[in-house]
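A single structure is presented below for examination.
For this depiction, one protein chain was excluded, whereas all remaining protein chains were kept in their positions.
Labels for the chains are A, B and C, by order of writing; each one numbers its residues from 1.
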Amino acid sequence: MKLSGIIGYPVTPFSHDNKSVDLGKLGQVIDILLEAKVGAIAALGSAGEAAYLSESEWKQVAEYTVKYVNGKVPVVIGVAELTTAQAINYTRYAYEIGASMIMLSPFSYYKLSEQEIYSHYEAVSNATPLPIMIYNNPATCGVDMSPEFMLKMVDGIQNASMIKESSGDIQRMHKIYKLSNGKVPFFNGCNHMALEALNAGASGWCTAAPCLIGDRPKQLFEAVKEGKSEQAKALFYQQYEFLEFIVTSGLAAAVKSGLELQGNGIGDPRKPLQPLGRAERKRLQGLLTEFV
Amino acid sequence: MKLSGIIGYPVTPFSHDNKSVDLGKLGQVIDILLEAKVGAIAALGSAGEAAYLSESEWKQVAEYTVKYVNGKVPVVIGVAELTTAQAINYTRYAYEIGASMIMLSPFSYYKLSEQEIYSHYEAVSNATPLPIMIYNNPATCGVDMSPEFMLKMVDGIQNASMIKESSGDIQRMHKIYKLSNGKVPFFNGCNHMALEALNAGASGWCTAAPCLIGDRPKQLFEAVKEGKSEQAKALFYQQYEFLEFIVTSGLAAAVKSGLELQGNGIGDPRKPLQPLGRAERKRLQGLLTEFV
Amino acid sequence: MKLSGIIGYPVTPFSHDNKSVDLGKLGQVIDILLEAKVGAIAALGSAGEAAYLSESEWKQVAEYTVKYVNGKVPVVIGVAELTTAQAINYTRYAYEIGASMIMLSPFSYYKLSEQEIYSHYEAVSNATPLPIMIYNNPATCGVDMSPEFMLKMVDGIQNASMIKESSGDIQRMHKIYKLSNGKVPFFNGCNHMALEALNAGASGWCTAAPCLIGDRPKQLFEAVKEGKSEQAKALFYQQYEFLEFIVTSGLAAAVKSGLELQGNGIGDPRKPLQPLGRAERKRLQGLLTEFV
Partner (left out) sequence: MKLSGIIGYPVTPFSHDNKSVDLGKLGQVIDILLEAKVGAIAALGSAGEAAYLSESEWKQVAEYTVKYVNGKVPVVIGVAELTTAQAINYTRYAYEIGASMIMLSPFSYYKLSEQEIYSHYEAVSNATPLPIMIYNNPATCGVDMSPEFMLKMVDGIQNASMIKESSGDIQRMHKIYKLSNGKVPFFNGCNHMALEALNAGASGWCTAAPCLIGDRPKQLFEAVKEGKSEQAKALFYQQYEFLEFIVTSGLAAAVKSGLELQGNGIGDPRKPLQPLGRAERKRLQGLLTEFV
């Protein structure tokens, strides 16, 4: 499977009482992403509040997404579990329902050693034939994997074949590119670093931004790939403050508040997460007018 | 309730296949702690691998601990859940089974704002009359609460009455003491900072060390309280390398390997956590000979 | 004055006993930079070991450089002094000898407040009409200036008109560009971030790399400006490991060892700085073969 372009991240709509998932509204979010010309849909990532779902909710979202997307684009399923057993359980489920691949990150309570992380990835890889995107996001997952270590896992672990880098340090991408001779595909997971990531050789950009600003991320991706550097710069700076805002104010909260501002309200994030406050909401409204 | 002295943390024994909790062996661990003269037992903390248990396992451990301790000392139950709903669920359970109090930390995937944390603590406080120890451990929980903010919660939230500080920065304790005029009890959660925490006015020391070194922590606590500063210093430095070792090599893994070295084997931590490697094991064995 | 392209940094050659500056050899280094098609020469920067020179040595180097360059390209003089009085003294000297501008950084022992930094820049600005490039390099200077603060100085201080950013965080450049509407010229001071800095709108790249790899930096600059993004990427990755190496092993030491490896030996850095060790030297030799 050759993944490229914009990997779109749906948020997960909840019922009014915050107690269950609203699958109908999830379909609406997926439609928005497909209209934004994403190259793949990644369910159950950070933006999807996967960490805040019960096991049955998680499985509902995974299954519904695969069915709803119905092969139009590949479906990536995020797996970020504290125990290896649960990560295997979820990966097997993703395989059974026909997902295209998983994006696997080492969510942690205790800091994990490289040996512990390696064994975790290996055990998950051995559980199904699904391709694995190694996902490094120290800010949410509590462990930081170096480019060298992730490339070692790509080398040694059967299904580990791609990397998503969200540390926010562009040097990591340079290392991945240089150390792998440009052979290991890597994806940008830090929204407001998209311009440099794509210029540095990233195969794509993992983002929830298309939930709110349509195909602008796709336009930026294409401008870079076509060598239209002035246009790419202009597109990036047009999106820059918006991208920084959704990252720093919390992806799920920001996207959900943005959808409401756009008349596509799908409810609040799950507690303890809170929707944007009044001032942030107003700031977001201002940022969104840039794209009307 | 007046909590003081050593708060002992049992590890959670698993069955050989790592798939279920071994309650019988948990009783043995609790016995070791009681013999070490702890002033309270704190189940389901970091050392107890609470983050790696299923809901039913978590409840088994909580219930068994309360029953087994049987009022000899207070039982504190650790609550560190990603959603507010689950934290309330667990806290209610702790109340139903007769626990003495809870130790509440804001485990996070998304970084939480102070407003989100405050609402989380408030909602949990409103769910039961149990006293709440606010627990700050940025290394495991992913959010860092300032002394000022924790004292604000003690002020404004009904049951929040104590603080456990595990950031490793002694200045936090000075702030808590000074800003509260010595009125808000605080506990040391950073093993190799015990000497200065107690000298700075900590009411007690939360530690899994008594699982392996008996009543030495209690001796250190008493030496400080009795103003025997030379003896306190000697006791601390005797324990120092051991305390630093169990923190830096992972509490659950270190304590479980140590119990095995002492002939009280209760199995391995749960994957992805791994038992100590050969070299660390040897190091631990050397450190333990200090206390024979 | 419109500065653009590659700003080349000469190293400062010392006599064999390390006790005086060797001006003749300084001329050779300047020739190498001019052959590398630099758009300006920046004397007395980090690479020039300005911090390690006596006042009379500093003045010799400044005067010699201006005379030797003789108007072929602009000459920038680095000023990084602990006291405001000495910074003014050096700036006045730079003006008297006919330098084109100064690059001013707030070298510090005590951390400086923004008010202290602002007054420092203001006092220096009032001393001469020379344009000032604000230089942020927290790793060497011990204070970190935010984009917002530096733009405030550009706004409020007469001669402050440009920024050199060396923090290594690409987001700083995005901020400068966005907050100033692309109006305030900024320069890249972090060698192994050159590709993204130029793509993000940097006017130029401040670097000692041309001392060793000729006009490759200039080629990279032009490829980006002409929108040849694939070629720019290739040129960048060709230079990447070399650029990272000279930064992480110490610019002055690395460039001086490199010149010796290329048969242009000009002596060692000044103690406590040491020349590269045997292993690093070998690594550098390997990296340089890439460019023969």
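One rule holds for everything that comes next: a residue touches a chain if its C-beta (ideal position, glycine included) is under 8 Å from a C-beta of that chain, and two chains touch if they have at least 3 such contacts.
No experiment lies behind these values; they were computed from the predicted model shown.
Among the chains on display, the ones the left-out chain touches in the entire complex are B, C. Among C:P74, C:P217, C:G250 or C:G267, only C:G250 touches the chain that is left out of the view. When the full complex is taken into account, the listed residue touching the unshown chain is C:F107, out of C:Y64, C:Y90 or C:F107.
Of B:K72, B:K178 or B:K282, it is B:K178 that touches the chain left out of the display. On the side of chain C, touch with the chain left out of the figure occurs at residues 18-19, 46, 51-52, 80, 82-85, 106-107, 109-113, 115-117, 119-120, 123, 139-142, 250-252, 270-274, 277. Think of the hidden chain as still there; on chain B it touches residues 168, 170-171, 174, 177-178, 182, 192-193, 195-196, 199-201, 224, 227-230, 232-233, 237, 240-241, 244.
Keep in mind that, in the parts below, only the chains that are shown with their structure count from here on.
Nearest to the common centre of all protein CA atoms is the CA centroid of chain A.
Centres computed as Cα averages put chain B at a distance of 51 Å from chain C.
In chain A, no residue reaches two or more other chains under the touch definition.
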